[in-house]
Structure formats: C-alpha cells, structure tokens
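The complex is shown incomplete by one protein chain, all other protein chains being positioned as in the whole.
The first chain written gets the first letter, and so on, giving A and B; residue counts start at 1 in each chain.
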Amino acid sequence: MSNIVNLLLAGLATGAIYALVAIGFTLLWQTSQTINFAQGEFVMLPAFFVLAALNLKAPLWLALLIGLGASLLVLGAMFKLIIVDPMLRHGVLPLAICTMALSIFLKEGVKESYSAEASPFPSLFPSGNVSVLGAQISIQSISIFVFALAAVYLLQAFLMRTSTGRQMQATAQNPSVAKLLGIPVERMILYTFLINAALVALASFLVSPVYLAKFSAGETLGLSAFIAAIVGGFNQIRGAIAGGLLLGVVDNFAAAYVSTQYRGAVPLFLLIAVILFRPQGLFGRAEERTV
Amino acid sequence: MAKTILEVRDVKKTFGGITAVNGVSFDVREGEILGIIGPNGCGKSTLFNCILGQLQPTDGRVVLDGEDVTGLRPSEMNRRGVSRTFQLLQVFPQLSVRENLILAGQEHRGTMLSRLFGLRDVGLAPDADRMIAFFRLQHLADEKAGGLSYGQQKLLDAAMAFMAGPRMVLLDEPAGGVNLTMLGHLEERLRAINAEQGATFVVIEHNMDFVMRLCTRVVVLAEGRKIAEGTPTEVRANPAVIEAYLGH
Partner (left out) sequence: MMGAKPALLRAGLLLLGLGLLIAVPIGLNRYGVYIMSLWAVMAIAAMGLNLTLGYAGQVSLAQGAFVGIGAYAVAILMTHGMPFIVPLLVAVALSFAIGWALGYPALRVQHHYLAFVTLAFSTLVYLIFRNEEWLTKGIYGIMGFQRPTVFGLSTRTPLAFYYFCLAMLALATAVMAWIVRSPWGRAFVALRENPIRALSLGVDTRRYTLMAFAIGSAMGGFAGALYAPLVEFVDPTPFTLALSLNILMMVIVGGSGFFFGPFLGAAIAVLLPEWLRFAQGWYLVIYAAFVMALLVYTPTGLLGVADRIMANRRTRRASAARAAAAAALDAPGLNPEKP
C-alpha cells in the first residue's frame, strides 16, 4: 500500500513537470503550428544559464532571474523571430525539421561550451522526507508538484480571467477570426512563445536539482512531453495537464512493475493506442472535420 | 419513360444534433439532366456526399441499377460509373493538364499490377488529348494545372469527371465563380456530352438561369427536405419554391 502511494505521489511530481513542458508544447502548436522537437532541449538550457550566472558569482536568486530572462529572450523571442516567423508559411514539416536541427544545435552547443559531464544544480528546497499516508515522500517531490501546479493554475487563471489571456485563447482557436476581431494576433503569438519559455525555465529549475544539469537531459523529457500532450489531447491545455500527470504516474508504475528493458515501451503503447482509438486525446474534444 | 438509374430513398444525415438532410427521395432517369436547387445551407452538397459515399447517410438507401450501394466508398462508386465534380476546385496542381486527365481514367483500366508494370499512360494519352481538345485546352496540355486560370481549372475539373466515360456525373455548382463566356462554353460542352454519350447528369446549382436552361427536370430542396419536383417551368411557378427562396 505505502509503496503504491509512494509511486503515485512520485508519479504526480514527475507528471507535473511533464505537464508544464507539454502545455508549452501545446500552446506553440495552437498559435503557430509549431511542433517543437527541441522542447526537451528548451528545458535543458535554462539550467545552464543559471549555472553560468552562478559561475560569475551571482547569488542564487539573481542567477535564477538571469536564467529566466535569458530563456525569455533566447527560447521565446529569438526562437520566434529567427526560426518560426520566416518558416511558418511553408507548412508544418520544414519547421519541425528545423526544430530538430535546433535540438542538435543546443545539445551539442552546451556540450562543447560548458561541459559534457552532468553538473550539480543547487536545490531550491530543503532535503528530507515527510510521511504521507504511511509513505515517505521527499520534500523535493512535493515542492516540485506544488510549484508546477501553482504555475499551471496561474496560467489558467491568466488565460481565463484577463482580457489578454482571452485574446490569446481566441488567437489559438482561430487566428484569422481573431484578426478580424481586431486582436493583435502577432503580439499574442509572441506572448505564447514567451509563456512557453517561462514554463520550460521553471521546469528546468525544478528538475535540474534532482536529475542534474546535463546537455542530454532534454532527450527523454522532450519525448515524454510530446506523449503527454497527445495522450491528453493536443488541442487544449486541460488535456496537456491531465496527460502529463497520467504519464508521470504511468512512468513510475512502469518503472516499478515492468522489466527495466521495456519500461520505456509502456508510454509508447499508451501513445499508439490513444492516437489510433481516440485521436482527440483522452481529455480533448474532437476537432470538427470538414469535407 | 427512360429507365431509372439511381434511386435515392429517404436519405437522412445528421451531424450531432443538426439535421442537414431530412429524408430526401428522388429518382434519376437515364440520359436526363436533373437539377437540384435550393437556398444556401439546404443540404445539397451533403446529399451529394451521402449518395457518393463521402459521408455515411444516417438513414435511407441509395440504389444504383437496382443494387443497394448505400455507404459504398467513393472509389467504388466511381468504378461503377458514377463520377463527380466538387463545389470548390479540385484539380491536382502539381500534375500537368494531361496527367490530371490520365489520372482521372487510369484506375478504370487494368489491375494494380498492370498499372505498375504496364504502359505509363495506361493507353489513355489519346483519350486525354481528345478530352483536352473537346474542352479546347490544347495550348495548356503540358502546363501544370496549378498555373491555369480559375475558369480553365473549372473546365479541367469537369473534363476529369468525364475521363472514365461515366454513365452518371454529379456536378456540384459547375457555374460557381465562372465568367459568362466560360459559362456558355461549359454549358454547351455539357450538353454535347449529354447528347453524344448519353451520359446522365445531376447538377447542383445556385445560378438559376443556368439550371433552367440546362436541366430537363428540377428537384428543389429547402431545409433538408424536398419541397418540389418537376420541369423547370412547373418548378418556377410553384408557390412553395417561391416562398422558400423569398423567405430567406
């Protein structure tokens, strides 16, 4: 019993991270048909911005701020202006390939310019365990879960309650209608890229203390975020959250109960089954089809 | 009276809670040009899609030559000699005009294997050139279809529907967006094919003049139902039809 609770809670903590990354992924898809194959590397990079700032003797809080700022600039604004904007009108595929190249670029760039080894990343939370329903859970996991969900909640509130948020939603659902309604579509799209950058930066700051900062850290995370986004429902944020949490739990249970060789296959089977039998995602609504 | 080719019986189509076609029945007779008219959104195109297997009807039957063909895939319907054009332009822009036409006929010739190992044009190049000449597109035969003007693409679109020598062709708004000169040309060509090959036409159209000139019989739809049927003159005088058109 305690084992199951343990796995469940650890799974939710992992899942909350997946959700953060998957939401950004979904937002980019919705507003600008960008399938970002570099999303995992986007999570890897901000930790190195922070480490670089720390190396220059900046205090931790400042380093985190610098990390966030650099992410917004590089992964948000520059990504959009330099790569997405010129390629958008040529369809989904060339852009997707370009983000694949970007992922190699970021990964190899960090490896060469910083280090090929895993670097420790300062923890933002105290170590130690607390007892929940008879299971020992690390404060780290709980904090990750709480912070990630708080961020998701804030984002939801922003999208639902503020007028900018609603304009962004309108842009995501139908850019041409949004334009007719006088919404500054271009600026809204830029905001989504900035939000994505902020989400991946947060995810980076939360996971790096646990898994260490390493140039290849994004590989598995990016794939998991894809799967979470699709399993939950590619076309909405709610789906990405549910998909992320579900996938985190599935991952942890698979690690415990499926052979080590094939535990990686479990999410993939989940992905294939969802795409084939419920392509709108477990929690998504069906996209209307036009003949 | 000519023999009935196609029977449409109580065809109904709902999308979620919305009923687009609500129990429509009519017959199509060999060699005629039947017009289907009605105000926007009355379910004309949905009805076509149900007849041709693009959509599965919620209820009702489609009978071709006495055989129930309800819900058969469009490619199957096409191989049984029923062909169509679409409301929006549907040519293959990257293929040349001639290639478009050969494609439109190739699946009616031979088998999958003979189409891989046999002649590149499946022996259809002369037919394609004849069709090109028939629609007076000779100077464009080797151009990519995507480079043609709208009216020329519309002609090609129609020509493709005739490539396989169909017995029946369903034309979805053939006159839409076509200028007057081109329209006269199209009308005359359709009439010629109807007379020469005895092909049967079902035409959906907004352009009333075009329908009244071209069609021998007209079915009127409104809000998913058939409200009138008869010769163009009868239909034009029908109070229900006038009501449906003026009421919207």
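What to note about this one:
Going forward, a contact is a pair of C-beta atoms (placed from the backbone, for glycine too) under 8 Å apart; a residue touches a chain by one contact, two chains touch by 3 or more.
Everything numeric in this text was worked out from a predicted model, so none of it was measured.
Within the whole complex, touches from the chain that is not shown fall on A, B.
Contact with the chain not shown here comes from a single listed residue; of A:172, A:203 or A:230, that residue is A:230.
Checked against the hidden chain, the listed residues B:54, B:216 or B:238 yield one contact partner: B:54. Screening B:29, B:115 or B:185 for touch with the missing chain picks out B:115. When the full complex is taken into account, the listed residue touching the unshown chain is A:98, out of A:47, A:98, A:148 or A:217.
Listed by residue number, the positions of subunit A touching the unshown chain are 29, 35, 37, 82-83, 86-87, 90-98, 100-102, 104-105, 108-109, 111-112, 223, 226-227, 230, 234, 261-262, 264-265, 268-269, 271-272, 275-276, 279, 291. Although one chain is hidden here, its contacts on subunit B can still be listed: residues 52, 54, 73-75, 78-79, 83-84, 86, 90-95, 99, 102-104, 106-108, 112, 115-118, 120-122, 149, 160, 163-164.
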